Structures are given as structure tokens and as C-alpha cells.
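For this view, one protein chain was removed and the others were kept in their places.
Now for chain A:
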Amino acid sequence: MKIDNSLPLEYSTEENRLKILGFWIFLGAEIALFSTLFTVYFVLVNGVGNGPSPKDIYELKMVLIQTFLLLTSSFTIGLGIHAMRLGLKKAMMTFFIITLVLGLGFLVFEIEEFITYVHEGATIQTSGFLSSLFTLLGTHGLHVTFGLFWGTAILMQVKKQGFTPETTNKSFIFSLYWHFLDVVWIFIFSFVYLKGLM
């Protein structure tokens, strides 16, 4: 395995570079996936049937908390990658742990929001609008959940092995994934919640 020392560790081998490009293309597929879910939501948003409409259920306060948590986590993982490039293992791990905790917080509030909706009689089975809403949010939430496990697994490897071409590569790719979830959330915040409350 040839290691190119002029590049950051996560880019240093051919295999690593391939993996990063591959993951970018995977994110392209993820964009297609979320675009489809957004389209389904926009098509069905007025299909409220006998159930509540967006205005009836959306609560800005809960959503703002979630937005704050997730956006901050995107910032902290950026700091984590920066620390990784500087070779600071402890700082990197701290920032990653903060990121995951913020992600977990986001998830708690999202589940809380879902429970509130269900108590108000707005379930995934109620109407086309609510089916598409829960599916869009749920898919994003499942991605975050998966990310929590994935991030934890990577942290364990960094702790044990330190910064190697493999662990830095994994951490970097994970950060791309996490930023992507943040971007999706910005769209959800703008085009689902804000537009729904207008």
C-alpha cells in the first residue's frame, strides 16, 4: 500500500481516495432518494382527508430545538475533522462524542414530536399528508439513528488504533454523511415546517 504523505491521512492511499469518491456518489444517490420523498410530500401535502393540516400540528418551538441541535452537531463534527487533521486524537474524539450526543438529542426531540402528533390523533395512517410527512421525517431520523451506531463504531476504532489511513478515512466519510443529513434537515426545516406554518 503506497502512502502519499503530501495529502491528509484520509486521502493518503489510493484505496482511501476511491472510497471518498464512492461515498460522494452514494450521497448523490441519497439526494435522489430524499428528492423523491420531498416530491411525494409536496404532492400529498394538501391530501389531508379528515385529518389535521400542517398548520394544525406543526410546532415551531420543538422544530427549532431540533434544528439547533443538528446544526450545532454539524459544526462540532467539522471541528472534529479539523482536530483529526492536526493529529489531536483526544480533541477529535471529544468533538465526535459531542456530535453524537447532539444527534441523540435531536432524535429524542424528534421522537417526542412524533408522540405529540400521535396523541393529537395525527398518525401515519391518518391521511396522505401525514403518511408522507412521517415517512420523510422518519427516513431522515433513521439515517441519524444509523449514524449514531456508525459513529460509535468508528470512535471505538479511533480509540484503539489511533489515526491510521483506515480510521481517518472512515471518520472523514462519516463526517460527509453527517453534514449531508444536516443539509437534508435544512430543506425539511424550510420547505416542510416553515412553508407549512406560513
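Of note:
To be clear about the criterion, contacts are C-beta pairs under 8 Å (C-beta built on N, C-alpha and C of every residue); 3 or more make two chains touch, one makes a residue touch a chain; residues count from 1.
Here, contacts and distances are computed from a predicted model.
Missing chain, UniProt protein name, picked from "Quinol oxidase subunit 1", "Phosphoribosylformylglycinamidine synthase subunit PurQ", "TldD protein" or "Sulfate adenylyltransferase subunit 2": "Quinol oxidase subunit 1". The omitted chain makes contact with just one of the residues A:Thr36, A:Thr116 or A:Ser190: A:Thr36.
Taking the whole complex into account, chain A touches the unshown chain at residues 1, 17-19, 21-22, 25-26, 28-30, 32-33, 36-37, 40, 43-44, 46-51, 124-132, 134-135, 149-150, 153-154, 156-157, 166, 170.
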